[in-house]
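Pasting a structure here, questions to come.
All protein chains but one are shown at their positions in the complex.
Residue numbering begins at 1 within each chain, and the chains themselves are lettered A, B and C in the order written.
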């Protein structure tokens, strides 16, 4: 059960609801978001009925939710969420009819590489820039990112090209640093079940991209999102990026079905990353088109001005000219599937 | 290496090439198709050069092919194949720009069920009817199909609605029977590696749909197609229908990447079956749209006038009104991705 | 529900039970085995109670079975089955405390190869010979077996070394031929869901090895065994041989848990094939030991006198000296886990 507070509810109102929940032998999970406060009730709910709370001051209404991922479920919130990143002129919106493409290099390697790529993706219509400063790598001997210097370059590119940017965070201790630069934080595929990191980004005041663990079920993924929401961060984008299967001709297998399945289960916007899914440059366009046809609220695409020199994931980056084509096809497919 | 014979080559010309191959210590695999004869050379090819064969009478040209699936590879035939089913007014074409939707009930249950469904899918623009008379079922206690009576009904529906039909064959001994009624044979997912069945349909004079084994790699799938082609049947449609993964929210995981990957490796047309992939009615439309956006040459869709009474796979059949919507969306997506 | 007939029941008694079942609106599946006749009742069982049948002449007793695999379930038969192959001096037994190792070359290649291998595995204590005459191969260009000539050689080796033998059958039309030579038939991994083949071996009068499909769940596997049992063949060995997973360092992943899981669900004996599971010679011994420790009723092992010249699966065959070591370790592990 979830108790939704009025937007005008005071701290005292919330405390009164929590006391009441505890008196009834249950646990209360208070999530204070930017625009509203919601309280999840967990435990033996046999003695609970909605009317117990509805009459308390500051309570807007009460919902029964059977899914294990309460706050992020459609049961709790039937209307789709909109996630907004950035401010001023550099704003991107996703969900509930807002569609956008995030593009840029997988990793920030140099000012020149970043700026030349950013200029092209901006002019092609991307609404947001990607580029990582901290990279989780399978091998300890691979390039691990430029660190804070990379974030500085991204912030400069934002100024220059008017694109808010998203950057990965891999260590809970780095969340304040990355959040001080980036417009959106990313939790990568290997960290989807890194619960301390999820909780930390849940306390940050920036929206969060949560990539699917490449071996996570949709149910586990939504429970990971719940960790973030529960801490008060309600601005979450889900990013499908391929799952691990027996098929070896692609890096991962894009689970395009996840898009409509998630739309049925959750109010959160769903993006697709065709670059990491296929892992091959020539698959980026058809997979992007497929994702949009299936109803994705956005895309995230690796673009590099010179893939042959890329330090990370060179095989999957497309060049700016290919990105121009992709944007055009994607725009046509969106119109084709719009009601 | 593959030796392609002139269309005017005689049996004696073919025999001469075969003798030459054997003299050089290799094996010859002769595939006599409807429109051309090709000869695969297998073994130690170190002593072979194309010019050995190019001068022989009846030889058109010679190709080196490194893929294990020789005849069905793009290396062998760079241009996409067109597969044609039916005759007279009831003709369907797939591949090389020809796109078509095959629709109908998963299993033929009665004349009424079949005809009512066929009428609706025909008027919505389907080019071919599906409906099985022999069903491979996990449980021996499930409905196994109407047998020959089902094929008779399908043939009557073809007369009535002008749609050629495809029917599954599960036993090599049934191939002549099914081929005497159907316009196209289907090898189902469980039989993709049933080599005696593949060889038998390879000797039939009807085109063949080869569904992907739900745990087959793309490479294994193309080698299965090679079994069919090798016996002389060059009219093969590949049908992606989802693979088995850890994700349990869908019946299978549609591997939409398989469409562009196959188009890179093979000249055969690629269809997608969104009904068996997702296994849920509400996923059929988004998955169909995704498949077409990814470049599929056609779709195969379960449609049933009354899914609640269906004896097989009830959860995934859409009703005719939903099929009308699907056809419209699919048509728009096709235009969106057409060059 | 299953009705078990007395061993003295006549055909008329069986017919009377079947009539009674049909009168009650259900389907009857009569399985006439060598030692007993059992009748499965499928359909709406709401009007059925065991006492309806218990009073009919020739009926021994009635069982309620909830598993979808009725006849092969432990619910139906709590005591483990014993499967016997061969006759006279050349007999092998598996299950209910009987343990045995089947060994030999993956494919019969020549008299010399077969006999030299058979001699060594016999002297090391193998109870049965393996060696295939018909091989299902991924590529149509790979060695497909010696056919009937291979069966003749196996029969000669049986005479010479006193070992009954098992041989794979891949085509339902070949069942009578293979059954006329072999002491046990094998349905291979790719054919586990080849239902016409299952039904055909179900009608043969020889025991059957049913290998697990490399992507089949245990539940699907037992339903495949049900196809065989239902036709009257009650002598079925289940053979775990590895499943397909994301791990690529072994050919397949041996699912050693399947042994105790199957023993909980079914009365059929369970063997393990460590050769096809690991696909690497150095893994055969540890995997064999693990299988026996987990309670396997037997093993099937590829042994070849000269693996470097093997035409099929060379990497996984062990040599006779290694097989001697394996037999010794396996014997000690068996004693270690025996109660």
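Everything that follows uses one rule, which is that contacts are C-beta pairs under 8 Å (C-beta built on N, C-alpha and C of every residue); 3 or more make two chains touch, one makes a residue touch a chain.
A quick note: this is a predicted structure, and the numbers were derived from the prediction, not measured.
Undergrad: With the full complex in mind, choose from C:151, C:187 or C:254 the residue touching the hidden chain.
TA: In the full complex, the listed residue that touches the missing chain is C:254.
Undergrad: For a quick check of understanding: of C:215, C:233 or C:316, which residue touches the chain that isn't displayed?
TA: C:215
Undergrad: Decide which residue listed in B:31, B:194, B:245 or B:316 touches the omitted chain of the complex.
TA: Missing-chain contact among the listed residues: B:245.
Undergrad: List every residue of subunit C that touches the chain not included in the displayed model.
TA: These residues of subunit C touch the chain that is not shown: 215, 217-219, 243, 245-250, 253-261, 264, 277-278, 282-283, 286-287, 289-295, 329, 332-333, 335-337.
Undergrad: So which bits of subunit A touch the chain we can't see?
TA: Residues touching the hidden chain, for subunit A, are 27, 29, 40, 42, 68, 70, 136-141, 170-173, 190-191, 193-196, 214-215, 220, 223, 226-227, 230, 244.
Undergrad: With the missing chain put back, which residues of subunit B would touch it? List them for me.
TA: Looking at subunit B, the ones touching the missing chain are residues 244-246, 248.
Methods note: only the chains that are shown with their structure count from here on.
Undergrad: What parts of subunit A, by residue number, touch at least two of the other chains?
TA: In subunit A, 215, 245-246, 248 touch at least two other chains.
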